[in-house]
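Okay, handing you the structure first.
Of the protein chains in this complex, one is absent; all others appear in place.
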């Protein structure tokens, strides 16, 4: 049994020099599992953890073709917020924030959730109006969110150019104090460790190459390490969601787009808030290590390539400097890209499908990291009980065939 | 204590040009040609920084761009590579992240708790009590390791601080100006190619520069050939940052006269990577104590900068470069103890803190010294190649990863030390062969790889990564080999995971120095072979690059109406609307609106999209893209139309007029101008290519002026030359063309967005100002005044005219926008028809309605939410203003269809949390719902 | 920036083009069913590999083009004009 983490444990290990037990174990791949989860990102791991922790379903395998968190979960800008535009969205993401707040102690793993406030800048009267709309929906749902003026923006971010003559003047912002950032890798590892402790099998470098369906039911998966029999498969593969769903014959309303991000060299802390500008397609926060983490909107065309582009960094730098001209000499250290499974209405696709036993937790686009905990909790319930939980009822696949899209599209541009 | 040596043959300092600068407030001397680091080292400075976590004192390690120990703040610039940046007179150089001083740093206390602070310790603690975490967080933040930016510290972009970019299209781009790169460039250019030769350092030459006499002779010969060959553009102090799809290569050029830095974006037909080798550090206890240096660092200091790095040296050598270093040191008067790793010699520990005092050898000996030099092997600089798809393979003989050129695309080649070993002559010959092949590939229209140059030999090298003790692996991140062992133990066995857990290779050097050691140590800890362990992913940029350089000159496309300067000089408040800057108002939007209701006003509506449509099939196109009918539109008439997407969602609206049998002018919303045109083209080019229609955007061929108000006809009558504006001659929803104020070729629409009698004039743009001024002049006695976008918004809202994108959103279908009457389902096909025919049922979705507030003067913010009797959100206010005409609020709202009946009551949730009541109105229009005024 | 081979203008930076997505046959609107139509509207093959898609050369010839692209690495094959099936 793995030991608990604490300052005392650190001290004990430090003094004795005794080594730590692994956070998760490498276990043999079994011939069958009652539940197979494809995708070892935050969604897959959280689902496995809640299946075990909340429903006692522990004999679960999580399969990932790469390393844990090697998908979007390991490469996202880790911005958390719940100031969505629709009531369904606000309620859903607020539950996720709540789980994030309690995560360190629930998982006995410090995920370093940093509640530092989230600012979405408005550079036009149109976006100011959308901010107000969002703020009002948020407040009506009990979420702390308010439109603030340029002076208040300046107070929160002194580097910001709030002059009225700016090409894209800052007319105001949606301020969401509970928003913040988290150590994304820690969330993945925390869930993995906790799931492993409850008996879940984590299989890295195990790629699913086919899904067996017979008589309209899932019966197993094929992998590069051999077949696994299973009646239940969860597709939690985000950017690759279509490729996996294809294996089960379930077409998705998903297009995969690369989303790029970058970090600068570290500098002393000066930016205490998460700043997002939809008009300028940029968001930025400063981590505890001192580097600025930047993101933008998805690449302009669908692709599975994660190589990244030069124009992304050029556009990013130009936009950041329009907001904060004093950062010109700061150096960009690394850029990378991840894949985003975009849906037509910027809302996820969750729940059962027409193929019995084949579940979806996809369509997470550019915003799914923050949803990891609540999605895991809900999908675990969905799989364990066979009932669709109320909190995800708006997100079913059938909404497309019925033409009932989620209204989140309204605030789409750059969300995060 | 001066460590400056007498003149060296290959030195790059100019002894005739002494200078002085400050380091942590004290003045130091140096010479032109010195780097910050060499000037300080010549003055005996040994400690340049403190390490990230434990704040251990750090000195020079590579004495190059990559040196993790010499990151400094120069004036307002953080994280300057002190061992690369040339020192300049008066420079203010400071150490970073030390408090209170570099020599006495409080955070060095961390070192004491080192055993309690293993890699990733923070994941294991600070969890409870949860409320204390923000306080812990502030403490952790203090350890952010870097310089300072922020207001007052970094200057704005001006003068020679500006940045710039340019494109380039060399046939061959050579990355790296060492012997191989120079040879490749010369041969490619001689084959007729345009060549760009890029070298990160300040001069061409690579490793030859600090070599012996033979090297220096080869160097000057090669430099001579480069200079004598036409067609080579040489960029020094310029670094290749990345290789992207399409062989797009980014280069950062520094040290230019006109700009601080310039980003060169090169589309090379062929990239030749000749980046050479990087010497790797050796891992053992104390390997980060100031005075422990790589052999290349020593040779740079001694031979290029004439700096004596110490007085008594131990040289651990495993190769010829180590041997040569020992000789260089001896020649410089340093007492040298050689330890030959090829014969089993080893170093187990460097002792000392601020500087090396002694070294413990593998055989147990202890040697007093102040300099420990290691020459234990190389790393191939593969990062550019991996960006192009290469996957380097570990070579047991060479004890390093080498490129596996078979995975490279045909437009990327590699030469020189990065691919193999050999004498200088062999490397040059390989460079030449590569240059020749690159030229051949560049000349082809579609590049095919053919004969690659014969491979270079690979010389055996002992596999030296970590010695018998644990030491620093990633110097900039303060990650030790012990940390990596711990990570593996905890389950982080895959290098990508171990990297993220320990942060090894995540610092400013990005693993260029240390990634092989990281992999070797992970392999050691997991018991796997290095080859199967594999490296982590390389990513651009190769070297960190300023945001300023990436941004270049900050310019955003801006669109201006022909009247822009008039608006500006008449006090218009600017409104940024996408690329357009429009007048929001001229001081008093309410009075502006009133003048339209009572008399006449004029507004510049140039950004309204205008598309010229010609051809026999235009009416079929209109029938297809608009939801209403167009077949019967007569010449001389205009009609309002709404466009939907294939999903039935409203995407644009506007009026279109028929000017002649086969000629129409379509107008669109300002923001929709471009998208609507592309939308029309997509139908014409992909789904209906047989239709004969030409669609040409002409938005800014015209200045568009709306003349609105009960007196607008009187005003217009005074400026028209040949258009009869009498009500019978020019009825509502008609169009005329003619001459206005002496200007031929004008189009006039009689329409009424403001709800008043109004005419929209489309005037050839160059006459816009003339017509505008004539209107103001001619209408002076009518009280004409210009009005801005805000007044127009008030007016249209009083009239209940919707704005697509404000009163509708990305889910609003035509009937949701209260446009049911317009949708003609009896047309056989129009875009959106299927959805509109299935989805218009009552009770479905939201509807656009008018709202009457109580109290009626209460103006709810746009975006305010509507609540139903259960207190649940049932809609929102989309538009709202105080109506000057009515003296009360006028609002449009989207509300659930079931509530969208006149008289239904809803609750408006106000911004301050309070509520008010509102009733759904009979119609959207609150002023003149019958439309008498606009038909006057 | 990837280069797209325009049949008219030659290879051009992708930012001169507008991306119009994978090519999907449009069902006959007069006979289509909601299920079929919404499949057309929302479902995508989203292939990891070679796809046929439409691009609009906004800043060049102003033509819609049909292009084959490998979405795993953005390699492209020669393109054709969307209406005529040919270029220059």
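Should a chain be cited, it is by its letter among A, B and C, assigned in written order, with residues numbered from 1 in that chain.
Keep in mind that, in the parts below, a contact is a pair of C-beta atoms (placed from the backbone, for glycine too) under 8 Å apart; a residue touches a chain by one contact, two chains touch by 3 or more.
In this text, contacts and distances are computed from a predicted model.
J.: Since a chain is absent, check the UniProt entry for it and pick the matching name: "Molybdopterin synthase catalytic subunit", "Segregation and condensation protein B", "Ni/Fe hydrogenase subunit alpha" or "GCVT N-terminal domain-containing protein".
T.: Record says "GCVT N-terminal domain-containing protein".
J.: For the chain that's been dropped from view, list the shown partners it touches.
T.: Counted over the whole complex, the chain not pictured touches B, C.
J.: Touching the absent chain in the whole complex: find that residue among B:32, B:108, B:140 or B:168.
T.: Selected residue, touching the omitted chain: B:168.
J.: Pick from B:130, B:255, B:636 or B:745: which residue touches the chain that isn't shown?
T.: B:745
J.: If the hidden chain were put back, which of B:101, B:406, B:558 or B:905 would touch it?
T.: Residue touching the chain left out of view: B:558.
J.: On chain C, where is the contact patch with the chain that was removed from view?
T.: Touch with the absent chain occurs at residues 1, 8-9, 12-13, 15-16, 58-63, 88.
J.: Mind listing the chain B residues that contact the chain we can't see here?
T.: Residues in contact with the chain left out: 164-169, 194, 258-259, 265, 267, 553, 555, 557-562, 565, 579-580, 606, 612, 614-616, 692-694, 696-702, 721, 741-743, 745, 764-771, 774.
Assume only the chains that are shown with their structure count from here on.
J.: Quick one: chain A and chain B, Cα centre-to-centre, how many Å?
T.: 22
J.: I'd like the Å distance between the centres of chain A and chain C, where a centre is the mean of that chain's Cα atoms.
T.: Going by mean C-alpha positions, chain A sits 30 Å from chain C.
J.: Can you list the residues of chain B that touch 2 or more other chains?
T.: Where chain B meets two or more other chains at a single residue, that happens at 244-245, 248, 647, 835, 838.
J.: At least two partner chains per residue is the criterion; list those residues in chain C.
T.: Counting only residues that touch two or more other chains, chain C contributes 1-2, 34, 41, 73-74.
J.: Quick one: in the complex, what on chain B touches chain A?
T.: Within the complex, chain B touches chain A at residues 76-79, 97, 113, 115-118, 121-128, 130, 133-134, 137, 140-141, 143-151, 153-157, 161, 163, 165, 242, 244-245, 248, 250, 263, 265, 387, 486, 489-492, 494, 496-497, 500-501, 503, 508, 510, 537, 539-541, 544-552, 554, 556, 558, 575-577, 647, 805-806, 809-811, 835, 838-839, 861-865, 867, 872-873, 876, 909, 911, 913.
J.: Can you check the complex and tell me which residues of chain B touch chain C?
T.: My answer: residues 244-246, 248, 267, 646-647, 678, 681-682, 685-687, 689, 828-829, 833-835, 838.
J.: Under the touch definition given earlier, write down the residues of chain A that touch chain B in their complex.
T.: Answer in residue numbers: 5-7, 9-11, 13-15, 17, 19-25, 66-70, 74, 87, 101-102, 104-105, 108-115, 123-126, 129-137, 139-140, 158-159, 167-169, 183, 185-186, 189-190, 204, 264-270, 288-290, 305, 307-310, 313-314, 316-318, 320-322, 325-336, 345, 403, 405, 407, 409-410, 412.
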